[in-house]
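These notes concern the structure reproduced below.
One chain of protein is taken out of this complex; the other chains stay put.
So, subunit A:
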Amino acid sequence: MLPIEIPRALSQNWPCRELQTRQLASLLGPLGPSPATLVVHGISATCKSTIVRAVLSALEVPHAIVRSTECITGRHLLTKILWATLEALGKRDEWENYGKGRCEHVSTLAVLLSECLASRSGKAIEKFVLVLDGIDKQREAPQTLLSALARLGEIIPSLSIVLILSATPRPLFLQAAGVPHISFPPYTRNEAISIILNSRPPTVTGLSAEVPPKIYPHFVSAIYDSLVGPTASSIPTFRSICEKLWPQFVSPITNGETPPGGSEEWDFSRLLLKNRGLFRHHGEAALVHHIVTEEPTSFTNGSMSKSMLPAVSTPSPLPSLPYFPTLILTSAYLASHIPQRLDTIFFSKFSSSSLSARNKRAHHRRRLKLLSKAQAEDARTASNDPSTPSKKGKRQKTRITKSTLESAFATSSATTSAAGATGITGPSTILTARPFPLERLIAIYHAIDPNPPANPILQAAVSDAIYAELATLRRLRLVVPAAGRESGGRMGLGSGGLNSGNTTSDAGEKWCVNVSGDWIGEMAKGIGVEVGEWLAGGLD
């Protein structure tokens, strides 16, 4: 096919890319000499690889395509390039002649490729195009790889290299001037809509043939404006959202509901009014991909009632951990989120460690908790004097009042920013998870244990059991050693404990909880521990 004819032929299948197609076709066309290196760049889902592939096969130029994502190392990539070339030239059986099929270095590659291309029986090959797809995402690539590959085309005259990048290249990133770049910009609104409209609207049973041509274009542009455009989504997402929502959108028609306003037919605006909720609930849900999706249920019931949403067999969001690990996890969470300085306020058994005093305090704490819930705001102001009569003048500082908290926070360096304000607005959110030593975890475990042993002296050795369960929690990456977390980067939930084989534990090694507090609170409730009771500010 001649380069001139190509854009027209390709735009049938891949519309809105005529310019890029024409550029590619003329640069790589068989008639003139091609540039030694060509850079094609654009963000993902802009049809780069597909267009390049299609143009090359339409031009019938000998070419080889190597997908960089499939190559694990730089060496792997080079080897793959060699084989792909051999295969494209039909010399697969002669691999032993070309470095025995091995290629360890770019310089070797240059030699081997030039041999390949030169030794065509009879005449030398005129032009060979090597496409390296996604080369900027190559794993374990040496620094010089890109510029070295760009030189290949200069060393071997008949070779031209096409580099497909998904990131916008920096200026002169190949250390060579005059390399032609072809940009694949993201599709504009009109382009995106026309691409979607190019394919037929998804068929819906019970919908007459006249309806889609009238309504579907409006529907698609409404979807673009409301969901796709603002989130800069790609064409496949756009298409899948349209396919998902279209049957629900037209369901008033298929269900035979009568349109409002006394008119005979449903038009777009009426449907849109009817389905306002659709864009809000389902649309936003459609933007986020989940592994477990709703099975495509038949839309016979069609109504947008909320009962459809939980009808799916969604897994429970809470993990099912046994009792003991849950308690340990809760203690870990508390240890992570309460500054060590406040430990005495929250967990200490102030005056004595006798059993009866402990039990009494636990009892009062529970009662206070209930009371504080029941009592209104005015009761709270008077909370400085304990509402239960203290017995024998013992220090009964069980109530965690706002003032104690505030004074504690004022001294705590981590939260000085928060303490300056009038009140503490959700300190649990201000305090990030901090590493804690294991001993503290165990101590807190003893403090929050909802079923404390009848005789604490007999039950002295929980810590050994805790270690065993903690190992499992660590495997599940719910609690991780803090050192691993640092090296893995602080922000990611998933990073942490990178070297899972590492089991050495230093004496003072710090640990950190690795999950969000919301469902730890939920789970703790399941075993009878109220996290809010312990957590700073959770009580008020």
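A few notes on this one:
Going forward, a residue touches a chain if its C-beta (ideal position, glycine included) is under 8 Å from a C-beta of that chain, and two chains touch if they have at least 3 such contacts; residues count from 1.
Just so we're on the same page, contacts and distances are computed from a predicted model.
This complex has a chain not shown, and the name its UniProt record holds, of "Coatomer subunit epsilon", "Mitochondrial import inner membrane translocase subunit", "DNA, SC103" or "LSM complex subunit LSm2", is "DNA, SC103". Set against the missing chain, the residues A:2, A:19 or A:72 yield one that touches it, A:72.
Although one chain is not drawn, the whole complex shows that of A:8, A:92 or A:280 it is A:92 that touches it.
Residue A:442 is the one among A:156, A:211, A:442 or A:513 that touches the chain not shown.
Residues of subunit A in touch with the missing chain: 67, 69-70, 72-73, 75-76, 79, 83, 92, 95, 100-102, 139, 240, 288-293, 295, 313-325, 437, 439, 442-443, 446, 458, 460-465, 467-469, 472, 475-478, 492-495, 498, 500-501, 506-508, 515, 519.
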